[in-house]
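To start, I am sharing the structure in question, which I have written as structure tokens.
All protein chains of the complex are present and in place, except for one that has been dropped.
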Amino acid sequence: MKRTLLGYVPEKSIVYNFHPFTRLFVVFLLTFVPLLILNPAFNGALIVLTVIFFAVSRIDLKIFRYYLPVFVLLFVFITAIYTFFAEEEMMTEALLSVGGVTLYRPAINYALKVYLRILGVLFLTIYFLHVMTESEIVVALRSVKVPFVISYTLGLSLRAIGMFLEDYRTVREAEKARALDISEMNIFKKAAKLINYIVPLLALAIRRTDEFSDAISSRAFSLKTMKNRPNYLARKNRFKWTDFAGICLAVLAIAAVFYLHHRIP
Amino acid sequence: MTAEEIWKVREGEIREPGIQHLVITALLIGVGTVAGMTGVSASVGFGVTFFWPAIAIQIVGGMWYGVWGGAVAAGTFPIISNMVAGTPPVGSLLWIPPNVIQGMAVGLVFRKFRLDPRLKSARDYLVFILVGGILASIPGALYAPWIGRMFGLFTEESYRVAAAAWLVGNGGSAIVFGIILLKALSPIVVKTRTFCKTLTA
Partner (left out) sequence: MKPAVEFKDYRWQYEGGRKDALRIPELVIGERSTVGVVGPNEQGKTTLVRTLNGIIPHSHRGVLKGEARVLGENVAEVSHQDLSRKVGVVFSDPDSQFTSMSVEEELVFGLENLNLPLAEIRGRLEWITRILELEDFLAKPPYELSGGQKQKVAIASVVVMKPKILVLDEPTSMLDPRGKEEIFRAVRRIKEEERITLVITEHNLEELLKIVDRVIHLDEGTLVFEGAVADFINAFDYSQDKIYPPEISSIFDFLKRGKEWDGDIPWKLEEGLKRYQRP
């Protein structure tokens, strides 16, 4: 299994047939569907398509269990908004009334459409985080000539996230060893406790700044000599016909979706 | 070291952005993302979050490291932590303006009026709470429900409640967490070579 940003991909997966840039581009493009279209048919189809992506990439679908609380929280939040703060034009047809609170059919319909839209975005983002490594994001950016300083700083940031998550886990483990487990606390206590993590993490960042800067500058890195820098790793990640096919297919699919959305009332 | 000495660029002192500023930017993005992912952030989609402790990282970032911490890191790490919460980067890009305001405002005022980032006097506290906690959070509080409405997450009716909740939740964490971080770490940070007396170095 190959570790990615949020999960694992089997060593043999269709994912590797596509250049990191293609993966980045296709997901980026597809997210425009839920961002710009509310129609549940399109967003529902997108969710199904993303699940198919997961399956053909051979990613274990059980990972969705971890996101279940997020899906539920979103559902509750959106339904509550459209129950307690529905706009007047949505309060035309009562669905049911419980304890003085009335649910209106148009409001709930709209809430479900919004929910499906957000789920579409969530599924795509989760897929992206499961098929990309930190390194591949940098490769993708460098392949389209994003200035090295930017892609390098982003790479270093992604590295830093992993490093601080590890530090965070270490602090938590140490606390658990002393019988303090914040996962059992309520949200307010958790929030109050959080500062105990942020202070040491930030202190570590401050200390590491000098160490990283010295190490980087000791390897001849200079902000002034970044032009025409060779890109050795580009050799290993070349665009193939599958990439062109994937990108073309995604563009055509998006064009078709927007065409149909425009034509269908 | 007085507050004046902290910010004043001495005669002949050369202050230029260097590799260390790129590094601290990256590290703040790292810490900020982790702080934004620690399980208590109440994200409801499209980057709208009613309690977001990482706001404190934006504020101290701008206070200590000028544009590196207050604009570049403060504008970038929410994109990553929002992604983990399910918001695509395209959606998060909309958040850059309020994030940069949150990150930069109090740092700018402290530099301009030579206030002490170690929060030594009542005036330092007052300005920090007013500017860093309240004023800098207002754009975000007005913006968040607007973005939410754009995507159907909020209704017209919920706008005021959402704005108020955002202001209290995020402004409150900015004040509480911000004060603790500044008191704990400013005395060390102001002595480091990465600390920015000016906005860039």
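Letters are used for the chains, namely A and B, taken in the order the chains are written, and counting of residues starts over at 1 for each.
The definition used in the following text is that a residue touches a chain if its C-beta (ideal position, glycine included) is under 8 Å from a C-beta of that chain, and two chains touch if they have at least 3 such contacts.
Keep in mind the model is a prediction, meaning the values are calculated, not measured.
Visitor: Considering all chains of the complex, which shown ones does the missing chain contact?
Guide: It touches the following shown chains in the full complex: A, B.
Visitor: If I consider the whole complex, including the chain that's not displayed, which of A:Y104, A:Y127 or A:F212 touches that chain?
Guide: Considering all chains, including the one not shown, the answer is A:F212.
Visitor: Looking at A:T133, A:N196 or A:T242, which makes contact with the chain not pictured?
Guide: A:T133
Visitor: On chain B, where is the contact patch with the chain that was removed from view?
Guide: Residues 18-20, 191, 193 of chain B touch the chain absent from view.
Visitor: Spell out, residue by residue, where the missing chain touches chain A.
Guide: Touch with the absent chain occurs at residues 3, 133-135, 138, 152, 155-156, 158-159, 162-163, 166, 208, 211-222, 224-225, 228-233, 235.
We take it that only the chains that are shown with their structure count from here on.
Visitor: Where on chain A does chain B make contact in their complex?
Guide: Where chain A meets chain B, its residues are 6, 27-28, 31-32, 35, 38, 70, 73-74, 77-78, 81-82, 84-87, 90, 110, 113-114, 117-118, 121-122, 124-126, 128-129, 149, 152-154, 156-161, 163-165, 168, 183, 187, 190-191, 194-195, 197-199, 201-203, 205-206, 208-210, 212-213, 216-217, 221, 223.
Visitor: Any idea which chain B residues touch chain A in the complex?
Guide: Spelled out, the residues of chain B in touch with chain A are 17-20, 22-31, 33-35, 37-40, 42, 44-46, 51, 53, 56-57, 60, 76-77, 80, 83-91, 151-158, 161, 173, 176-177, 180-181, 184-185, 188-189, 192-194.
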